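With one protein chain removed, the remaining protein chains of the complex are shown where they sit.
Per-chain numbering from 1; labels A, B and C assigned in written order.
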Amino acid sequence: MSNVADVVIIGGGINGCAAAYYLAKGGTKSVIVLEASNSIGHGGSSRNGGGVRQSGRDIRELPYAMYGIKNMWPTLSEELGVDTEYTQKGNLRMGKTPEHIKKLEALTKSANSVGLDVRMIDQKEVKEICPYLSDEVIGASWCPTDGHANPLTTTLGYYKRALEMGVKFYTEAPVKSLQKVKGKVRKVILNDGTIFEGETIILVSGYESRAIARTIGVDVPMTRLIDECLVTEMQPHMIDVMFGCASADFYGHQTKHGSFVFGSDSGWETVDEMVDPSTNIPDPSKLITNSMTLSASCRAIQGYIPALKDAKIVRSWCGWLDESFDGVPFLSRVDEAPGLILACGFTGHGFGTAPVVGLMLSQMVQGEETVVDISALQYNRFKPCR
Amino acid sequence: MERIENHPILGETPKRKKVTFSYDGKMLEGYEGEPIATALKAAGVMAHRYTAKTHEPRGIFCAIGRCTDCVMIVDGKPNIRTCITPLEAGMVVQTQYGVSATPEE
Amino acid sequence: MVDIQAKLKEIGPFVEEPDDDLLVCRCEEVTKGQIRKAVHEGIFTLEEMRRYLRSGMGLCQGQTCGKLVKSIIASELKVSPAEVVPASSRAPMRPIEMCILAEDGGGCDE
Partner (left out) sequence: MKIERYDMIVIGAGPAGLSAAIEAAKKGLKPIVFDENARPGGQLFKQIHKFFGSKEHKAKVRGFKIGEELLEEAEEYGVEVILNATVVGLYPEKEVTVKIGDKVKHYKGDAILVATGASENMVNFEGWTKPGVIGAGAAQTMMNLHHIKPGNRILMLGSGNVGLVVSYQLMQAGCEVVALADAAPRVGGYGVHAAKVARCGVPFYLSHTIVKVEGDECVTGVVIGQVGPDWKVIPGTEKHFDVDTVCLAVGLSPMSQLLKQAEVKMNDTKGGHVPECDKHGATSVPGIYAAGDVSGIEEASSAMIEGRMSGTAIACYLGYMTEEERDSRIDELEKQLDTLRQGMFAPKNRGKLVEKTDEGIDVSMNLLNKGFVTDDEIERFPGVTHQKGIHPVIECTQNIPCNPCQDACKMGCIRIGENITSLPAIDPEKKCIGCGMCVASCSGQSIFLVEEDVEEGYGEVTMPYEFLPVPEVGDRGVALGRNGQYVCDAEVTKVRIAPAFDHTYLLTIKVPNDMVMRARFYKKEA
């Protein structure tokens, strides 16, 4: 086993797998992916609502989000040889109060400023798009080029393709630290002492990136927040759009399979702590859902889509999202750590942009210009408040 | 299938109230409170649903509400586990095709 | 640490078998061949198999096929079933209507 590669990617989530795939496709000879857990896509990649959207994003993210939807998603299933279930039937971000509408209008205005086709629609038009919604919904922002896909098959599709192209994947390979050699980040040391070396190291491990980056003196300003998802039993085909709401009550869509996948919260997430119940010691790897969230989510969903009241929930799950200080990801090289590329802080909406992020990571490694300018995603963009 | 009226160990089956219900438009009889699946079995119904992908018939498999193979459309609601749902007078029970009440082509 | 490429090399390429069209997951109608093939594509855990093929993700949540899928993965990987990472277990234990869950714990007065 050769532990030396051109690129070592820390994190076997969708961004890591996509980066590995585009690197291999772009001709990088040796790529290694290290995944801490025992499964690929164990983190946010398998714990999200599957939104592939531009609307609602910070304008710094819009250029690449739009690039991905225009140039990558439509052909992705074919490229990966899996059904990504990509459906481009629009995103409905709903509002129930004048305050909600105001918020949506502001988002819409800023998105229009960078050329996104998104507009405000009234209740009548909302009902035309989706007749199952509650009368409480008074308006929405509507982005017809948004959509959704299946994060599970998409992630594993990238993984499968990357494997086929010779990328080496190691699971159950948790990284303990990074180490510089002659001023350049090169060594990746696992908990069990195994050492990997790469000309370039891509750190794409969600919130865990923070602790790993710290081992070479880099601190990435982000926090961790729990989010929960649930899925219903199969329903007759009803709705193609992706849902969201101004109040962030819930988000989700009906899958190709017929089940509805939703994400939501109980409001207690900021103080939620994962604890190993055997020892009572905090352990974020214990992904135990909260006893209140399931019902809180159902209340939220029913408040918007009463037609689903008899749909049965078959499963719920939760996951951490890596929330960056300003809600916008970090995607950049690091001045004080040459050889390292940071890709984290996706703040719960990294799935839809994963193809383009993967592509741009490969371009950064291969010394090419990225498809869009991402200088606004620099890790050191923050300035003191006074 | 025959009902067991008298059993060597359990003795005579207690008398229960007869009710009628509809199954795919036909009127059938069963006993109030027994699982819908039991009443259907007594009437000779074996296939409760046809699957979504391959359209194959399914019927009672575990009889205790775990495997969900016996689900049907009951009073308009799909995915009702008939093996553990008590029969009531006037229930409308329909074969489930995928998740709908009509066969797809 | 699991070296996926090394393991794939060790188990060799996917070879079709006569009973590949045998159904394994009754709810989602996943066949033995699909599961076997997925192993050769790098899907080694029950969790990944669920995500990839939906096996065990249907109404019964893998209560019927869990053990069967596990043994197929194990035999394809040439290990004992106990070595295959099991799937996690999540609430609700049985399917529950959204409207019933929505009644629970709502409002501040409770």
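As a working rule, a residue touches a chain if its C-beta (ideal position, glycine included) is under 8 Å from a C-beta of that chain, and two chains touch if they have at least 3 such contacts.
Computed from a predicted model, the values in this text were never measured in an experiment.
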| request: Just list which of the chains on display the missing one touches. | output: A, B, C
| request: Looking beyond the chains shown, say which of A:276, A:335 or A:368 touches the absent one. | output: A:276
| query | For subunit A, which residues touch the unseen chain? | reply | 275-278, 286, 288-292, 294-295
| field | subunit B residues touching the omitted chain (full complex) | value | 1-10, 13, 34-35, 38, 41-42, 46-48, 56-67, 69, 83-84, 86
| remark: On subunit C, the omitted chain is touched by residues 19, 22-24, 26, 32, 63-65, 67-68, 81-82, 86, 88-94, 96, 100-101, 103-105, 110
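Going forward, only the chains that are shown with their structure count from here on.
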| task | Draw the chains as points, connect those that touch, then say whether the picture is a line, ring, star, complete or other. | result | complete
| said: Please tell me whether A-C or A-B has the greater number of C-beta pairs in contact. | reply: A-C
| said: Relative to subunit A, which chain's C-alpha centre is the most remote? | reply: B
| query | What is the distance, in whole Å, between the centres of subunit B and subunit C, each centre taken as the mean of its C-alpha atoms? | reply | 29
| note | For the pair subunit A and subunit B, the C-alpha centroid-to-centroid distance in angstrom is 44
| field | Multi-chain contact sites of subunit A, meaning residues that touch two or more partners | value | 233-234, 310, 312
| task | Two or more other chains in contact with one residue: find those residues in subunit B. | result | 52, 79
| field | subunit A-facing residues of subunit B, complex | value | 52, 77-79, 98-100
| In the complex with subunit C, residue positions of subunit B that touch it | 51-54, 56, 58, 61-62, 65-69, 71, 79
| query | Which of the residues in subunit C end up touching subunit B in this complex? | reply | 26-27, 29, 58-60, 63-64, 94-95
